[in-house]
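Below: one structure in structure tokens.
As you look at this complex, bear in mind that one protein chain is not there, while each of the others sits in place.
Chain nomenclature is as follows: A, B and C, assigned in order of appearance, with residue numbering initiated at 1 for each chain independently.
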Amino acid sequence: MKPTSFLAHVHTMVDNRETRHGRAFEYVMFGMITVSVVTFSLETIPGLSKQARSALYVVEAVTVGFFTVEYGLRLYVARKRLTYVFGFYGIIDMLAVLPFYLAVLGVGHIDARVLRMVRFMRVFRVLKFLRYNQAADRLHRAILISKEEIVLFVILSMILLYVSASGIWYFEREIQPEKFGSVFDGLWWAVATLTTVGYGDVYPVTPGGRFFTFLLLMIGLGIIAIPSGIIASALSKARLEQDESGG
Amino acid sequence: MKPTSFLAHVHTMVDNRETRHGRAFEYVMFGMITVSVVTFSLETIPGLSKQARSALYVVEAVTVGFFTVEYGLRLYVARKRLTYVFGFYGIIDMLAVLPFYLAVLGVGHIDARVLRMVRFMRVFRVLKFLRYNQAADRLHRAILISKEEIVLFVILSMILLYVSASGIWYFEREIQPEKFGSVFDGLWWAVATLTTVGYGDVYPVTPGGRFFTFLLLMIGLGIIAIPSGIIASALSKARLEQDESGG
Amino acid sequence: MKPTSFLAHVHTMVDNRETRHGRAFEYVMFGMITVSVVTFSLETIPGLSKQARSALYVVEAVTVGFFTVEYGLRLYVARKRLTYVFGFYGIIDMLAVLPFYLAVLGVGHIDARVLRMVRFMRVFRVLKFLRYNQAADRLHRAILISKEEIVLFVILSMILLYVSASGIWYFEREIQPEKFGSVFDGLWWAVATLTTVGYGDVYPVTPGGRFFTFLLLMIGLGIIAIPSGIIASALSKARLEQDESGG
Partner (left out) sequence: MKPTSFLAHVHTMVDNRETRHGRAFEYVMFGMITVSVVTFSLETIPGLSKQARSALYVVEAVTVGFFTVEYGLRLYVARKRLTYVFGFYGIIDMLAVLPFYLAVLGVGHIDARVLRMVRFMRVFRVLKFLRYNQAADRLHRAILISKEEIVLFVILSMILLYVSASGIWYFEREIQPEKFGSVFDGLWWAVATLTTVGYGDVYPVTPGGRFFTFLLLMIGLGIIAIPSGIIASALSKARLEQDESGG
């Protein structure tokens, strides 16, 4: 067996979902990500028995084994290795295996907070799902199309949040000093209100604060609607392009 | 009267709302579904008198009688009987009558939980309304048109919910261990927050958790807006097609 | 002065906002509606002094005087009087003056509840604003265009609300019998949740109920988005028609 043909074979398996081997590889990796995501969630349940912990550790080690092989194969077949390593999927693939090896090497034992953070990084494995979803590419393109509107939305949101936080602090700080102590407390209220989540942990009680909230929401509903408008507009455009190229 | 012409007559009545008999049949069944839905709701009121229970049971028996006759007629006129029996409407029609007969046969008496579940299945009778609504077909077509976008929405929602649940658990578990005990507790918070329902039973209190919530909602508003965009886009397209075929 | 020319003069004043008298009439009525709406709101403040009550009564009497004259003039110039009297604006104009005269005639003194209801009917005076707003006609047309989609939205909402109410009652009734006693209690929860208001007075606590809520919201977000889609689509169409007729 010549190494070149072996490389081509691996390449087909890793990147081409049309072939039989490619599809099998995709299904195995899909299953491994699912198992890994469920394992992480189960580990967080408090008061697990020692046996349960051991079993979860074994499952974790197996999935990391698969992800390590996958990382090696992808590195092996990549035309430009650095582009892969420092690209979006390369970093995700690295974050999927690194925490396990760092823990084995005892890096986290130095400090409990570092250990916790390293272990938490496993959560980003879920982003590996994006690779196996054709629609993700379309989403990527839609984001590129709508870049200017997204920037406009972010800037307007920031300005509105700042004005809201300062205003509510101005109106409510005397009556509710423990809830609206500074503009930073007001920011939390502004986030919960302008997104219309409204937990109800903080809300205005003065007539001035309530009228201010009313004005903000009249403007805020328009700004909150921008993402909806962007997506409706982008989807319409994407569909038109598809219809034209198909016709 | 020849059986063939009788079959044709029944067929017309059951399926053709343009004829007088068809419309009468439609109105009767429409009324029966309404009565049945109201009966089910009234039965759940706690502390009903014995007489009220008896009266509701009689009404239930009568509506089941009508639904049974309807099921028989539809089976009788169906060209491909198995297609009807295992199709969407066939299953709905079966679920509308089965719970009653299972209860009569005493199946539920074996176990209280089974009885409860069997009785609850009656709720799906409300779906029989869909058959009498022309717009339901259009909705079905709209869903088929938007299939890819719906899949994209579901996958992105799942990934975002998982990252949200894990993240909030990471930030809040030390300060509020009784509310954010595991990732599964975090999932409930993520559902209530990203849909902007915000009951207020669980919410972040740490600065880290609050900033994380802010970031999530900035992204989440975009994802929440996808259904809105899909529908606006699909309705626009449906209207264009209608205008073109009409012109 | 001939009566015919007087009629024509009144007609111009009441219905033609292009003329000087028409505009003056419009401004006066606009002001009277505003005064009347504010008066109604002020009257509801508890613990008003006797003098304040008297002053508000005088203002009320004056506005009713103006509305009575307006009603008479409109009736006088209407080509088909019955069409005006039983049309939308005719009923609104009648509701604006009737409560006052019924109270004067002592109808409400028979029963406190009737008095309250009669007095409350004054609130519909606010709908008189619609006449002075050109955009209201466009809204009317937009509703006619989207009639089928609105019916679809209402039917789907009803079915989803019923299934939600029954489902949450099924999952939560044992743990929270005081909050989810019957399907009717569940309906209130369903309204507050599916509209994403989420007051937080009732919410599921069982794993089953929470998972059910998650599924409902995934579907519900799509249905809640229908009005948004309808309006975006209708506005786009209205704009296209405008551009075409203008070009």
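FYI, contacts are C-beta pairs under 8 Å (C-beta built on N, C-alpha and C of every residue); 3 or more make two chains touch, one makes a residue touch a chain.
In this text the structure is predicted, and so the values were computed from the model without any measurement.
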{"item": "Footprint left on subunit C by the chain that the document does not show", "value": "37, 40-41, 44-46, 116, 120, 123-124, 126-127, 129-130, 133, 135-136, 138-139, 154, 157, 187-188, 191-192, 195-201, 224, 227-228, 230-236, 239"}
{"item": "Positions on subunit A where the hidden chain makes contact", "value": "148-149, 151-152, 155-156, 159, 162-163, 165-167, 169-170, 177, 181-184, 193, 196-200, 203, 207, 210, 213-214, 217-218, 221-222, 225-226, 228-230, 232-233, 236-237"}
{"item": "Contact footprint on subunit B, counting only the chain that is left out", "value": "196-200, 228-229, 232"}
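Rule of thumb we're sticking to: only the chains that are shown with their structure count from here on.
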{"item": "Gap in Å, rounded to a whole number, between the CA centres of subunit C and subunit B", "value": "30"}
{"item": "CA centroid of subunit A to CA centroid of subunit C, Å", "value": "43"}
{"item": "Contacts with two or more other chains, residues of subunit C listed in rising order", "value": "196-200, 228-229, 232"}
